[in-house]
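So, chain A:
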Amino acid sequence: MSNIVNLENVHKSFGSLNVLKGVSFQVKKGQVVAIIGRSGSGKSTALRCINRLEVIDSGLIEVCGRRVSDPLIDLRGLRRDVGIVFQSYNLFPHLTVQENITLAPRAAKGKSRAEALELARIVLRQVGLADKAQAYPEQLSGGQQQRVAIARSLAMEPQVMLFDEVTSALDPQLTGEVLKVIEELAAGGMTMVLVTHEMAFARKVADVVIFMHEGRIWETGTGDMLLNPQTAELQQFVDNGL
Partner candidate 1 sequence: MNNEFNLNHLYFLMQGVGWTVILSLMAFAGGGLLGFGVALARISRSRTLRWLALAYVQLVQGTPLLILMFLSYFGLSIMGLSLPAIVAAGLSMTIYVSAYIGEIWRGCIEAVPKTQWEAAECLALTRTQRLFMVILPQALRIATPPTVGFMVQIVKNTSLASVVGFVELARAGQIINNSLFEPFVVYMLVAGLYFLLCFPLSWWARKLENRLLAGRKPEPELKKGIGNVQYCES
Partner candidate 2 sequence: MTYKFDFAAVLAQWPLFLHGAWLTIQLAVIATLLGFLIGTLCAFGRGSRNGWIAQACSIYVETIRNTPLLVQIFIVYFGLSSLGLKVPAYVAAIAALVINIGAYTTEIMRAGIDSIHKGQIEAAECLALSRLQVYWHVILRPAMERVYPALTSQFVLLMLASSITSQISAEELTAIANRVQSDTYRSFETYIVVAVFYLMLSLLMRLGFWAIGQAVFTRRRRLGTTM
């Protein structure tokens, strides 16, 4: 089974609001899948269901061989395999960059201090912030903080990484440095699911682009699909440059 992530007919409502109305897609190992769509289309919710930040009402989600929809799932085991980077970085303000990164490997994976420090050194070099190990998050720019957040997830050596609109909160000048890191990760073979507004980036980096509209998958294809929309909704979305 080379499907790292498998969603089948997923339904999810928040109270009376029906957010996901039968979503199905697969992510193969090493693939980069980009999910695009308007606000309220359900794309972030779909992403958050993958690591069980949201619990689905019906359907099937399987990640790395685990059944995410199963209420008895080993949640910590799942989260060791699935990394996530948030729009608002969510770095721990009272810890240095290095401590942010080494906390989880030591506490959740039982790594020794030396092993964790080595991991931190490697991932910080990967995101280009090797000299910021002793800084506190508030001393860094938004782009730097987001790169630290990526490094923090990477340090857990996940099998798949989720990116929830990670550049939406950044100034335009700072988006570039974060996108560069994501592109390098993709080139390195990491399995990724990206929810993003950066359409040009999605076209360039993603193997599969999924366009969601009103809780359903409206179109799926490669990046070129964006140049050749089959549906009116995608055409309108592309035209609005959203």
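Candidate entries met the following condition: all candidates are chains of the complex that A comes from, given by their letters.
We take it that a residue touches a chain if its C-beta (ideal position, glycine included) is under 8 Å from a C-beta of that chain, and two chains touch if they have at least 3 such contacts; residues count from 1.
Note that the structure is predicted; figures quoted are calculated from it, not measured.
S.K.: Quickly now, which of 1 or 2 touches chain A in the complex? Give its number.
M.R.: The answer is candidate 2.
S.K.: For the complex, which residues does chain A have touching candidate 2?
M.R.: That would be residues 51, 53, 75-77, 79-80, 82-84, 86, 88, 90-96, 103-104, 107-109, 136, 138-139, 149, 152-153, 156 of chain A.
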